[in-house]
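I have a structure here, written as structure tokens, and I will follow up with some questions on it.
Just one protein chain is left out here, and the rest sit where they should.
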């Protein structure tokens, strides 16, 4: 039984970790921390967990207690994992960080986008970017894993087959992404109110979103060189889900893209290439650790349109984190992640 | 392994049976029928099932094939089970009917509310009303089970402790119920459009709803006598969930209702009496086979207000159907029903 | 041209006043205040107002400036009007308060429900409760008007015909009310997030809501004596709208309630008694200053069910405030309030 700790368990990725781990046969949540909710039972905050975690309460994060865990998930705002990860690793605890702290390999770039110095640059060299479809072998041997962001997961999985095969004009990639409101977290912000985000659609951060450098870094790795990406995120009136609509120009229109995508992901348990002509809905992955992808070439032209959907809280966060844990601990990668998406 | 057949699998209770059975370790869906979708793969209709039922296709209902199953679920409009149940029972197959066909014990009353003659009155005497919290022992020995409706489940579970103990004025019971739109099924009706049901609230069928006689029948059984019930259903702009707000006058205000409710359901795996003062949200049961209940007596008066929430497609339909199957086949009642509600 | 001031214009009742006043031919917004947004253009905060109020900016509230207005609307949290109203009245400015400050006639009761001493008890005797359907003549001569709350408006208009005619058992009135999330205001609260309030239904404040004493006060006036009211508000996943479902027992079931209601409101421009058997939807009043009512007696029993719907921000707040202004200034009561509800 893997002894699990969760730091910062009051947010949506925290409760989602608890939901998924409740069904995991080889893992057990030993400790969950929250400074603000110290002493509160998790079921008082999240009644959906009643009957599953009736004895678990939030506690103040404490390195000694956390260090007794086999693995600690950070479901925190950026900056927190920087401060604690080193100590935990020293204690032999593995760290799976759902925040942005170790996603960018370049500390300078991190500092630029997050507006503060990187707090643990010495750990960057060993941090593994936890996208199993790219880094499965490194994850297996990692001590510190940076779970990809939600937009980056949907976008990279959609672009990878094109870029890895050198098929796209890498200088003109566009990711027009639509996210549910849970992507903004469980924070009391005016813009996330039902009355503000409901019944409306808007783009945001067109000037530059923090996920842009993360996506670019991943695409550069896939392309083996520089990429030019325009990333436009949109706030969509739904709770969960990301729909990435990706545009790339291909030079050779004779390539069978459907086969290419199917082959790339043939052995991936959590990437589903849909039949030609499909239009995946975000609800088809609600609550499930799956990315569904469809690839189109409208009007037979040279512009490829890839549709890629995930649940931002599952394959885009907590589900992918558990997938990483399964790989790390040599378990069946699908353990605890077998549930069917909730539809309708 | 229990061999399961599903008749009428294209609706929401059908896909919900498939979702839940995919996680059931002792049951296997052998056949699923639909006249209109004969030959269509279930994953083409419901992409959320991809990876789980890739080889299953709808077929035309056929008594011989269905008769080879250990149990057949009817997820059909009323009238269909009437026609097929007898033949299946004769073949030794157990029948769990999610439709209204066998819920009312009185064929005349059924005919009055459903506007057609009852099609199998000879089976009524052996049909067991599948509310485990009331009829667990009869379910265990049943051949034919009538799964309660969604409103009736939430309402009866909320009223039972009061009525079984003779505490309420049974002549003045009120059930003000709010249902998500999935209660109307997957039917192309104007009133169920996103543009019609969204961003709006309305009562309907105040004159008389088909669930009224079913609820009354259950409450009479609990009360051991006649009851006067006013039932007002409301269409609520959400996909899943029923919130029943129940009103009853009590003569004796000294009774500790919190204890009464907690004791009544102490051994019930799927009824959760919440702490005093709680306000259960429907989302706390989304996708889960649970009824959460809170009991209030506002301002210390003699009017009791019970709040009872379920997911209409789970504890109000398919989850409860599987709970019945578990009891029927002497399995652990919770098998396949352990998933946590999806929140947010 | 009536010179209008608005105190506290950043909330939803503030922007709704601006929306409605933009179409009012006899009123002009001269000043709008907000401490936190001093200097910000209203169109920067509310882009829907672009083209209508391009030169208007929020300013710090100042009695001198406000005193130059013919009328000042308070669209503030409770407590603010207490502090300013007296000074404005002294300056000859009329005050229309959308907050709760002057709704209760009893300062003690106000203090009990609002948890602080009443700040202007000396003004209570002249404050007029601004429900035109009850107090039109007093409103005409008033200097200080307390605009009714949203739940109180829907509930009182629904109960009035029964209570004024002594038809109901006044000791057992029930108001089961469903409100859209905008009723909680434009405040950064976790419970009002899209991710918390969306796709879910819940009751709240069953123990006692601040609108209870206001409703009771109005019902006592109508009944000419004491009333026993149980009021259960529910948070509904929609932006605007209140649906009040009201229950009352009548002694005499021979009364023609449909006629009674039609006659009571025959001359009311903003109360619409719908045909017998109707189920009004909240969207049928979205954005419009109307209360639509239907009256039912299910199964021919002695329990009357009244369905009453309003837009909480219009007839439940800003629209009603302007209706009061029109009466106060001897204008056509419908001026500026003629727009049709937005459907779908």
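Chains here go by letter, A, B and C, matching the order in which they are written, and residues are numbered from 1 within each.
The definition used in the following text is that contacts are C-beta pairs under 8 Å (C-beta built on N, C-alpha and C of every residue); 3 or more make two chains touch, one makes a residue touch a chain.
Predicted, not measured: the structure shown is a model, and the values here were computed from it.
Listed residues B:26, B:105, B:192 or B:299: the one in touch with the omitted chain is B:192.
Touching the chain that is not shown, out of A:25, A:166 or A:228: A:228 (per the contact rule at the top).
Between the chain not shown and the residues C:66, C:100, C:239 or C:257, the one that touches is C:239. The omitted chain makes contact with chain B at the following residues, 12, 181-182, 184, 186, 188-190, 192-199, 237, 239. For chain C, the residues in touch with the chain missing from this view are 12, 15, 18-19, 22-23, 46-52, 182, 186, 199, 239-240, 272, 274, 278, 280-281, 283-288, 290, 292, 338-344. Counting over the whole complex, chain A has residues 172, 174, 176, 178, 180, 195-196, 198-204, 206-208, 228, 230-232, 234, 236-241, 243, 245, 247, 249, 277, 279-283, 286, 296, 298-299, 301, 303, 305, 307, 309, 344 touching the chain that is not drawn.
Definition applied: only the chains that are shown with their structure count from here on.
Taking the mean of each chain's C-alpha atoms, the chain whose centre lies closest to the overall C-alpha mean is B.
Separating the centre of chain A from that of chain C, both taken as means of CA atoms, is a distance of 45 Å. Centre-to-centre, using mean CA coordinates, chain A is 36 Å away from chain B. Shown for chain A are the residues that touch two or more other chains, namely 12, 182, 186, 199, 239.
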